[in-house]
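With one protein chain withheld, the remaining protein chains of the complex are depicted in position.
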Amino acid sequence: MTGSSSTFPKNAWYVACTPDEIAAKPLGRQVCGEKIVFYRGVDNAVAAVEDFCPHRGAPLSLGSVKNGKLVCGYHGLTMGDDGKTIEMPGQRVGAFPCNKRYAVVERYGFVWVWPGDQQTADPALIRHQAWAQSEEWTYAGGMFHIHCDYRLMIDNLMDLTHETYVHASSIGQKEIDETVPITKVEGDEVVTARYMENVTPPPFWRMALRGNHLADDVLVDRWQICRFSPPSHVLIEVGVAHAGKGGYHSDQQHKVSSIVVDFMTPETETSIWYFWGMARNFNTRDEGLTQAIRDGQAKIFSEDLEMLEQQQRNILAHPDRSLLKLNIDSGGVQSRRILERLVALERVRES
Amino acid sequence: MTGSSSTFPKNAWYVACTPDEIAAKPLGRQVCGEKIVFYRGVDNAVAAVEDFCPHRGAPLSLGSVKNGKLVCGYHGLTMGDDGKTIEMPGQRVGAFPCNKRYAVVERYGFVWVWPGDQQTADPALIRHQAWAQSEEWTYAGGMFHIHCDYRLMIDNLMDLTHETYVHASSIGQKEIDETVPITKVEGDEVVTARYMENVTPPPFWRMALRGNHLADDVLVDRWQICRFSPPSHVLIEVGVAHAGKGGYHSDQQHKVSSIVVDFMTPETETSIWYFWGMARNFNTRDEGLTQAIRDGQAKIFSEDLEMLEQQQRNILAHPDRSLLKLNIDSGGVQSRRILERLVALERVRES
Partner (left out) sequence: MTGSSSTFPKNAWYVACTPDEIAAKPLGRQVCGEKIVFYRGVDNAVAAVEDFCPHRGAPLSLGSVKNGKLVCGYHGLTMGDDGKTIEMPGQRVGAFPCNKRYAVVERYGFVWVWPGDQQTADPALIRHQAWAQSEEWTYAGGMFHIHCDYRLMIDNLMDLTHETYVHASSIGQKEIDETVPITKVEGDEVVTARYMENVTPPPFWRMALRGNHLADDVLVDRWQICRFSPPSHVLIEVGVAHAGKGGYHSDQQHKVSSIVVDFMTPETETSIWYFWGMARNFNTRDEGLTQAIRDGQAKIFSEDLEMLEQQQRNILAHPDRSLLKLNIDSGGVQSRRILERLVALERVRES
C-alpha cells in the first residue's frame, strides 16, 4: 500500500495502543497499512519500529525486550529504537539494513504513533485533551477491532440520530430524531450540536443520574456536542440536566455530563482499531459507577460494530451505488471533506 | 455479477425462503447474485426489495417492520414494498433513489421470488404443486446452504445411481445400478424413470412400510421417477409396493409412495439454498412418522452435501478436466441443455 492510494492521512498522530498492551511484551499492530512493533525501550519509554527482522523477516513483535532493546525471538538480533541493528551473536551488523522507526509518544493514557513521513512528526500536534490531565475527571474505556472503513465510524459518531434505532434500549429516544442538529466547521474541526429540552431521560442516563445522586424520574434537558478533529478523533460532550436549570450551562449539582472519547485508527482501508471510552467529572471515585458506565458503553458500541461491519460489506457488494448526504449527515460530510483535503495534500507532497 | 455471465436463468421463480424464516423479522438472502430483503409487509403479504438502504448502505434486513413498512435499523428510513422511500425523520425523501423491488409470491408453503426482469414476472408461471394443496398429502422438509453450483445438485438428483454408494445404509441398493433408467424430454421438462422388480426394500423403505402398517420383510417393486423443470426444481416420485401387486400402479393399500421435493436456489455461481423435503399421501396424520422421515432425509441429504461440496472444490481445482456424460447422466445432461437454452435466450433479450 502506498500513501497515494490511501483514504487516510498518514502524516498524523493516531492512537496505537494503550500502555497495558505493551506492559508484558512487545505488541505487533498494523497502523495505516504499516506493520509496526510497539514496546517499552530504554528508560521505559515507548518505542516503535517496523515489525520485520532484517535478518530473516520474522516479526520482531514475537521477540522480547532486554535492557531496553528489542531482541528478535528467532535468532537473537538486537535492534535499537532507531531501527538500527545493535548486535547479533557472532555477526558484524554494521551493514544490516535499517528498519523504519516511528515517532511515538505516550500521552493522555494512550500511545500515539505517526505512521507517515517521520520528518514531520511533531508531538506538539497531538491535540490537547484537558479531561485526561485533570484531577477532576476520570476515564474508562476499551478497544474494538472492527472491519469497516474508519470514515464509516466518523459518520456514525457525527450523526447521533442512529441512537434512536441502533441503541433504542439504552440511549436512544425519539426526540433525537426530531431535533435538527447544527453543524459548524471551525478550521480543521467540525462540530455538530443537538440540544433537547424537557425530555424523559433514557435508561443509560437514568443510571448516570442515580450515579450522581440525582433524581432520575424527572424531565431533563439533554445535549450532544460532537467534535471531529483530524485524522479520526471524535469527542462528544453528552449530558442531561434537570429540566429548567440551564441545560448544558446549568450548575454542576443539577446535571450529569461527560465526554465520549472516540479514537479511530485505520488498520487497512476497511478495518480499524477503535478506542472508545467515557471521561466524566462527577462522582469520579465511584468505581462501581465507572464499571457500570464502561459496561454500558461496551454494549452500546457492540451494537454499532455489528451495524458498521454489515454496512461495510453491503457497500463493497454494491460498488455502483452511491450514498446520500442529508442534513443529518452534515457532520460526517464536513469531516470527510477535511480528510480529503489532507490526503490530497499528502499526495501533492509525495509527487 | 451481470445476468449475461451467469449460469442460471434469472427470469424464473425460485424458492426464496419458508414463511417461518420471515415470521419474526426481515430476512436478508442473496438469490441469483441479488441481495434481497424479504419480509411481511402491508396486510401481512410477503414483500421483497433490494437489501440496501439508499441513505447509507446499511442492510435493510437489519431493520424491522412497522405497520407493514420496512424501517432501516440505522437511521430510521422507512421504505415501501415498491422500493420507494416513504419517510425519514426530518427529511424530504421525494428525490431519494428507488430500490429495486422483486416480485414475490407466497404459495405451496414457500415464498417464491423472481430475481430478473420484473416486467416478466407472472405468478401464473409458478409450476403447480398438487401435493401442496391436497388434504390427502402432508409435507415436511428443511433447508441446507451448500457450496456448489446448482447444476451439480440437479445432476445428483437426476441420476439416482449415486444412492447405491452415497446412501448405502439407507436407500441405496445394488439393483439401482443394475437397472438402466429411461430419460425423456417433454418440452421444458426432463423425466428419468427407473423401475425395479422383486427387490429387497432397503432400511428407509422398510421404515416407511412399517409406518404404513405394511409388511417390511417381503420383496417389493420399487420406482423412482425424477422430474426436472426449470429453473432448478426436481420432484421425484418414489415408492415401493409389495411385489406383484402392480408396482407403481398398484392399489394404495399395497404400497408406500411419496414425492421427494427439491427446490434449488442459486446464491452465487457456486453456492445454493437447497430446500428439500418429502410429500406423502399415506398415514399423513402420524407426526412421529413425519418426523422419522424428515430425520432420515436430513441424514441422507447431508451425505450429498459433503460429496457435492468436495466435488465442487475438486472441479474448481482442475479447470482443465472435463466431465463425462454417460447414459446414467442423461437426466442431468438434458436438464443442463434446457438451462443453457434459457440462459442464452436471456442474453439475447438483454443485448
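Read from first to last, the chains carry the letters A and B; within each, the first residue is number 1.
Just so it is clear, contacts are C-beta pairs under 8 Å (C-beta built on N, C-alpha and C of every residue); 3 or more make two chains touch, one makes a residue touch a chain.
Values in this document were obtained by computation on a predicted structure and should not be read as measured data.
Counted over the whole complex, the shown chains touched by the missing one are A, B. Of the candidate positions B:34, B:81, B:159 or B:346, contact with the unshown chain belongs to B:159.
Touch with the chain omitted from the figure is made, among B:37, B:53, B:104 or B:328, by B:328.
Screening B:127, B:145, B:299 or B:318 against the full complex identifies B:318 as the residue touching the chain left out.
Residues touching the missing chain, restricted to chain B, are 155, 159, 161-162, 164-166, 177-178, 180, 306-307, 310-311, 314-315, 317-318, 321, 323-324, 326-329 (touch as defined at the top). Mapped onto chain A, the footprint of the missing chain covers residues 35, 51-52, 54-59, 62-63, 71-76, 88-91, 96-97.
To be clear about the criterion, only the chains that are shown with their structure count from here on.
A rotation of 120 degrees, rounded to a multiple of 5, brings the CA atoms of chain A into register with those of chain B. The centroid of the Cα atoms in chain A and the matching centroid in chain B are 48 Å apart.
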